[in-house]
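What you see is the complex with one protein chain gone and the rest in place.
And then chain A:
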Amino acid sequence: MNKRWLLRWFGLAALLFTGSRWLPVPEPYVPVYPANFGNRLNIPADNPLTKEGVLLGRMLFYEPLLSANNKVSCGSCHQQQRAFTDGKKFSTGIDSIPTERNSMSLANLLWVRHFFWDGRAESLEQQALTPLTALHEMGQPLDISAAKLRRSQRYAALFNAAFGNSNITGDQIIKALAQFERTLISANAPYDHYLAGKYQLSPAAERGMQLFMNAPDPGKKIRGANCAHCHGSPKLYMELFHNNGLDSLPLDPGREKLTGLAADRGRFRIPTLRNIALTAPYMHDGRFGTLEEVLDHYSEHIIQSPSLSPVLRNTSNDMNGTSLKLSRSEQKDIIAFLHLLTDSTFINNSQFSNPFN
């Protein structure tokens, strides 16, 4: 009896304490990234990054209460050790029905302006709504998620600290998740060190990088793979939509589903190649199990179609070739370069890990 009262007083005192300390202004969280990433950040004016928001977002990212069966969290399909993918062709959520597309790696989302494989969401806030409520992913309406969190002991103070009230709403859940995701910055791979002049490439990686960066020109005897045209820049993606020659009649129409334009058939957002060695299987449908298969695709099997990217048309190391026609050893060199995009500090960063473990 006495103990209960004591606890209540203690709780109230704690709330007042955190209230007076945190409530007026949560502390701004200043993201740290290299200057060569540029400053075109996608942060909505009504959801600035705060330390308290990011911390809450991290908890929510790993919180299975946000799913209908209390077993699935964002972290189920986005695992840190795999650069926030899940190693599956298609993912499964609260039931056995697989997702329609391959889980995407989550890194450097702070700069992304069109989310998902087809770019259909314009902000991380808008994006989060899908997995939270989709029938076969987490399958729970936002108000139920909010109510479940209200019943949990853990969250009142955390929401209070992040948003200045402990109402716990769906909107706050989404905002906190988005804040956490914006802090998932990967900028410490050997390639980043190389760009900073602090890393010596092996001869194979050096050859691979040259191929990656240059377009082939058989007339001038220049060998190349032209990957950088689409996957270039220090962030290793460009926010463009291309059909990279996987199919002539794609099962998944990609961006066409959104725009209704035939030019968009089989077009998907160019994904980042950061941590690519950790995120197999590859492509929107996880059709390739290894990087060797990916290189084989670009080298030998570009499928012609009306919406094939012009960048991949007539781009070959053979005169009149329709695929890149890279030699085995050139493919190996490119893969050696791709391994330098793995950022081991990112996948081991304790600020991104599951706080419940």
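For this structure, a couple of remarks:
Going forward, a residue touches a chain if its C-beta (ideal position, glycine included) is under 8 Å from a C-beta of that chain, and two chains touch if they have at least 3 such contacts; residues count from 1.
The rule we apply is simple: contacts and distances are computed from a predicted model.
The complex includes a chain that is not drawn, and of the options "Iron complex transport system permease protein", "Phosphate ABC transporter substrate-binding protein, PhoT family", "Sarcosine oxidase subunit gamma" or "Molybdopterin-dependent oxidoreductase-like protein" the UniProt name matching it is "Molybdopterin-dependent oxidoreductase-like protein". Among A:97, A:196, A:222 or A:262, only A:262 touches the chain left out of the display.
Of the options A:71, A:313 or A:328, the residue whose C-beta touches the omitted chain is A:313.
Although one chain is not drawn, the whole complex shows that of A:171, A:239 or A:252 it is A:239 that touches it. The missing chain lies against chain A, touching residues 114, 119, 239-242, 259-264, 267, 306-310, 313.
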